[in-house]
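Of the protein chains in this complex, one is absent; all others appear in place.
By letter and in written order, the chains are A and B; residue numbering begins at 1 in each of them.
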Amino acid sequence: MTNAYPHNVLSIEKSVQGRRGVKVCTPSCKAEDFLPSKYLRKTQINLPELSEFDTVRHFTNLSRLNFCLDTHFYPLGSCTMKYNPKSYDVLSSLDNFSALHPALPENNTQGTLQIIYELDNVLAKITGLSAFTLQPSAGAHGEFCGALIARAYHASRKDKARTQIIVPDTAHGTNPATAAMAGCEVVNIKSAENGKVDLTELQKALSEKTALVMLTIPNTVGLFEEDILQIADMVHKAGALLYMDGANMNALIGLVKPANMGIDIMHINLHKTLATPHGGGGPGAGAVGVRKGLEDFLPSPRVILKNGKYSFAKKHKLSIGKMKSFYGNIAILIRAYCYLRQLDAKTLPDVAKNAVINANYVRVKLKNYFPAFFDSKCMHECVLTIDKTKMPTVKTLDIAKNLLDKGFHAPTIYFPLIVPEALMIEPTETENKQVLDAFIQALKEIYEKALHTPDVLHDAPQNCPVKRIDEVSAAREPNLRWTK
Amino acid sequence: MFTSNTKEDLTQMLAEIGVKDFEELLPVPQLLRKEGFDLPPALNEQELTAEIKKIAAKNKPLINFAGGGMQEHFVPAAVNALSTRGEFLTAYTPYQAEASQGTLQAIYEYQSCICALFDMDISNASHYDGATALAEACLAATNIKNNKIILYTSALQPNYVEVLKTYFKNAGVKLKEVPLNADGTTDLAQLETLLKSGAAAFILQTPNYFGCLESAEEISSLVHANNALLIVNVNPTSLGILETPGSYDADFAVAEGQGLGNALNFGGPTLGIFTCKKQFVRNMSGRLCGMAKDKDGKRAFVLTLQAREQHIRRERASSNICSNQALCALNATIYLTLLGPEGLKEVALKSLENAHYLQKELCKNGFTLKYKAPFYNEFVVTTKVPAAKLIKAAAKKGFLAGIALAKNELLLCATETNTKAQIDELVNILKEVK
Partner (left out) sequence: MYNQENCKFSSTHEWAYIENGVATVGISDHAQHEISDIVFVELPKIGAKVEQGKSCCVIESVKSASDIYAPVSGEIIEVNQAAADNPSIVNQAPHGDGWLFKIKISNPDEVKKLLSFEEYKATL
């Protein structure tokens, strides 16, 4: 479909001097009436000058350049791209939620406080942990919060030697980066041949210097750590705490409570497991839960219920402080709360159940095309790879770009690092067999091309608004803003 | 609930997988699956809607005269109409650039609009909020100057100070407070003394927490003369009429961007604006979108300089940040594009006008302006009646009369969303409280 403007024209390039957009108000003063000129802006404001209609056309046309969940299947491993229910968008933006200033008296915010309190509780019930903070804005933010809690815990016991955080080599980059931000030394341990934690390596790495061991369960290769109870025991015997990166919680929710696995601290990504929209890269939320005995370290303020009234508790002296300026991404929390109110003991297990069946179905159907790197049952995601003996010149990147042409968003590629040419596929439970069959068929067609005409694969995508991008020049000579 | 496989689908799939039932597929030992889940009955959409509306009814929004880091500004309908389109709302992070040109171009335009507003060289794709953006700027400064001391004005927003303390506890960064003059602005003599004993940077806030405008040029010269960096926390809407961080040579300028096109939402989601000078681009954390060309030479947008970030650098990354507040940044971009330079100026002017009218009327009626320094749209009054009592009385009549700073001190704010009638009514209410 064509339109008057060639694609990818910037708003500033459509700008015409003197055009006015929305008029919000009419002031009847000049800045100089109240302020000495030294405080006033001397430079022009080089923002675009567009009419409202031009602006609406501009951004509407931009939106149409995107793939999105509402239009495309996104089998991104570890991202849990499940359906974002429309009713939650409507409910979370009700005026009575969106118009609240954070400084309002507590009597005026009982509804939102109730949601924060109940969300904390229901997450505790689902995980078996004691209490949650809803302040962190993202998974990585939650990890940082968890690492700070661990450090505060050891500090409270005057155990100053604990400055190391152990992370398996399959970990997402945020894990070691978090450890470094928390002032800790990162100890990487090599995984076993089957992609799971190597108990010998773990034992070697554990010492009186270990503050925390960070694990993703199931791990980033989609496999469950069957030795988790033994791992937890080893970690606790060494005096350290065990952290669970909950990015893959969609495989466990309703089936296993992390507390029963010996987890002390964990985060849950609300924008993954609890279906809140990704928004093109945020806002998300990373709820952090702790077992009994660690509640006092949680960020403040926490919401309490006393005599039927919700309020913010006074800051506990052991609290790590604040992760962000106010109380968390409330509009996101409301959506997550809605999601959990639509599930109960009977229906909650269906989430993980369908997620696991879907992932194994894809794995098995592609066995002779893109084999799983670890040949075993997987959980909610499978990690496939390319058989280099059959297609030596084809890279995972080519597979990804060709999937775009066939109308599917690519899976996660090149992660985890221990799998060469990795394709990490997570269908989620909100996709059905028909969608998966179409995806499997697309991959089979790409496979055939890879066998017989691999060069053609390198040209993909051909059907997207742009083709492969020269990222090298983009990085060598960065152009990060327009100049007017 | 939102699963759509039928029983028949599942049976067929399990057969193709080669297992007789789901239990056979699950690698989790039975021992870990004990206990049920104690949850209330699931609600269908109609029941959920009723329940949420019932909870929402317990909230009582008031007419806002509070600031303190979050300000209510009118959001034109087009902002949400555009940003809640599924193509923006349900899109993923734009790692596959060819399938994400909408999101990517929007980020590039966001970065550009922010640079234009702030007169700064570079903006990233945003941090979680103003406080965490400030923390990241401080960490960058400590790396650049190889010095772990950060000075901050006593008039820095208190919850930002708390976040800095949380972030820096284990990072070995030392925070030192610079006191204020009686007029509500930073004491330059004390600042100079502290600078002389060595610091990586000074954090300035203008307008500051008490609403006062600081002498940014003077402070900037002083800070730079003492080999430190200037980090400034500003109010982005105010830049419609106030001097820009770029014009007084700030090294890093951060802000809470909620006021640009985002609702209050009881404090979140938020938008952490982060800008810096060109030479610090590599010390900057967070996502960056760049303009590039595709292999046909067509203009294209792509996430760039990713090798600074955690997914590549891992423990050597300067931050663990993985995401940005994309949708909030999109709201800000659409808002700025809709309003344009004239529209933004009008919002800032009206906010200035309303705040000064409110202050004048209050001071005619028994309240005293506490600080003499000029202010933009927030100010502090000393009160005869305890501030908490005033807030309670005003709340009963439908008004949020600011933030109590001390027993007899009130921090008030006015924006273009307040009318003269509302201001007059608030003043009448407050002057009657005994």
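Heads up, the rule we're going with is that contacts are C-beta pairs under 8 Å (C-beta built on N, C-alpha and C of every residue); 3 or more make two chains touch, one makes a residue touch a chain.
Only a predicted model underlies this, so the values are computations on that prediction, with no experimental measurement involved.
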The one residue from B:15, B:50, B:81 or B:312 touching the chain left out of view is B:312
Which of B:54, B:176, B:282 or B:360 touches the missing chain? It is B:282
Missing-chain contacts on chain B, rising order, are 282, 305-307, 312-313, 316
Against the hidden chain, chain A presents residues 414, 471-472, 475-476
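Methods note: only the chains that are shown with their structure count from here on.
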Here the gap between chain A and chain B, centre to centre from mean Cα coordinates and rounded to Å, is 20
